[in-house]
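A single protein chain has been omitted; all remaining protein chains appear in their positions.
Order of writing sets the labels: A and B. Residues in every chain begin at 1.
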Amino acid sequence: MERFLQYFFDGLSQGSIYALLALGLVIIYRGSGYLNFAQGEMAMISAFMAWWFADMGLSPWLAVGVAVVVAFVVAMGVERFIIRPIGHRSPFAVVVASIGLFLGLNALAPFAWKVTIPEAFESLFPNEPTDFVSVGGAEWREQNIGVLVVLAVTAGVLYLVFQRTRFGLAMRAVASNPESSPLVGIRTGQVLAVSWGMAAAVGALGGAMVASLRGNVDASMMLTIFFAATAAATLGGYDSLLGAVFGGIVLGVFENMVAGYQPDVVGQELKGVVSLLVILVVLLVKPSGLFGSQRVERV
Amino acid sequence: MSELLLEVGGLHAGYGPVEVLHGIDLTVATGEVVVVLGANGAGKTTMMRAVSGTIARRGSVRLAGDDIGRTSPDAIVRAGLAQVPQGRGTFVDLSVDDNLRAGAYTRKDDYVGADIARWFEVFPRLAQRRTQKAGSLSGGEQQMLAVARALMSRPTLLLCDEPSLGLAPLIVQELFGILGRLNSEEGLSVLLVEQNANLAMDIADRAYLLETGTIVASGDAETIRNDDAIRKAYLGY
Partner (left out) sequence: MPIRLDQGSPPHWALRALGALAVAYLALSPAFRDLSPSEFGELTDIAVLALAALSLNLLIGFTGQISIGHSAFFGIGAYTLAILVADHGWTPGWTYPVAALICFVVGVFVGVPALRLRGLYLALVTLSLAQIFPALVRKFDELTGGSAGIGGLNYDAPGWTGFESGRRGRAEWMYWLALGTLALGYVLVRNLVKSRVGRSMVAVRDNTTAASVMGVHVAATKTIVFGLSAALAGVAGCTFALRQTQATPENLNFTIIGAIIFLVIMVVGGAGSLAGPIVGAFVYYRVDQFTREVPDKTWLPDSFRDFLQGRPNLATLVFAVLLILLMFLAPFGLVGLAKRIGRRFVVVVPSAPTDQPGAPVEPGEAGAPEEAALPAG
């Protein structure tokens, strides 16, 4: 039982990170219909920025906060000046452009900060060996609880924004029918830009969580997480925010359980196989995912 | 002598290299219901889009004297022009309530809730379904929702693009009846585009006839109705 709980708690925090990235993917998909290939790398760069700010003297949480804001603003610019104009030419070109962003951002971190080895990142949560809560014999580490709390708060804030604010209504309207939105006076361009900003901000939080858990920042740290996030969004349904959270958590826990109980079959490297299988099964059984709408499906 | 609310002069518009409208002139005076008749492909929807600024166009479009050539969507709505597009264009994933709120997006006053309550009285079917997703409503109900949504912005001019398309005649009658009442009781001006416009002519003050991108006839409703050729082609009798 202890073992089960241990894998469960560890999986929850991993899943929370998947959920944060998946939320970003879903926000952009709902708004503009694109898969943001660069989501993971945007998160990675944001984590590097947080590390950089902390290095300059800011307290860790403040550094993360500033990085989140910067990510928001920069992503809005990316949507406005790169994605949108290219999108007018051809949606296909946007996919390629986002792949270009992926490559560029991935290469940018070591280039800009001259780092080739991981740089230490101070943990955002209490991380002494004794910082855990005992549940049923398993150790639920405080930093894992912390990540889960961050996810919960983020999801809560997003919910409030989408469901209770005027702008959130505009975002939902654009997601539902971008042609009709201007008719009621919604500026679709603005909404899309903010969507990208929000997605980047949420991703930045995810990146910060990853850095905190790992204890360092490294240019390749978000690659596998990005793939898992795509599987999580598929599982949850690409146009459902609830699905992103649910899918992330479920995938994280499931992956960790499989890796834990069958370390020989599925080691760390093969976690990706779990993601692929999840995607394939979902596509065969219910392509719109657990919470997605039918329209996500067929061409 | 009413002022001219909408003045369209020399309107040219099209898609890419294909020009669909070849210089349209029309007006809508305050308090008028104006119907534009035309067959499929005449350019009716293009005209609506050109007037509301959804597509690029040449020529002048003035709303209450102001040129709305380069205005942003929210400014156009705030200037008092609301559009009910062809095919309803409801936000199918949003609830009826949210659709109406979206209609009031540009408003900053406190009476949005009161207006929603009011439109629920005028369109009782919508009240029944207020928390349902718009996509689950029938065609007629969605059309009413689209109209109510447009009215939520308290427009002075309502553009309606073929609202009767695919609806049962009884529903169309109900809808036009409501538009007619809004026009006579509150002075809402309406520019209505229709293919088979029998019922629309009941509430019309004036009508234009659009054929392959040009206005070929115009006049007050009576005259147009009594014109044999037009009657046979567009009014079905």
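Heads up, the rule we're going with is that a contact is a pair of C-beta atoms (placed from the backbone, for glycine too) under 8 Å apart; a residue touches a chain by one contact, two chains touch by 3 or more.
From a predicted model like this one, the values you see are computed outputs, not experimental measurements.
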Here the chain that is not shown touches A
Who touches the missing chain here, A:123, A:212 or A:275?
A:275
Quick one: which of A:50, A:63, A:97 or A:199 touches the chain that's been left out?
A:97
Looking at the whole complex, which of A:107, A:120 or A:133 touches the chain that is not displayed?
A:107
Residue positions on subunit A contacting the omitted chain are 29, 33, 35, 82, 85-86, 89-97, 99-108, 110-112, 114, 116, 223-224, 227, 230-231, 234, 238, 267, 269-270, 272-273, 275-276, 279-280, 283-284, 287, 296-299
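Here is the rule we go by: only the chains that are shown with their structure count from here on.
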Give every residue of subunit A touching subunit B within the complex, in rising order.
166, 169-170, 172-173, 175-177, 179-187, 293
Listed in rising order, the residues of subunit B that touch subunit A in the complex are 52, 54, 72-74, 76-78, 82-83, 85, 89-94, 98, 101-103, 105-106, 149-150, 152-153
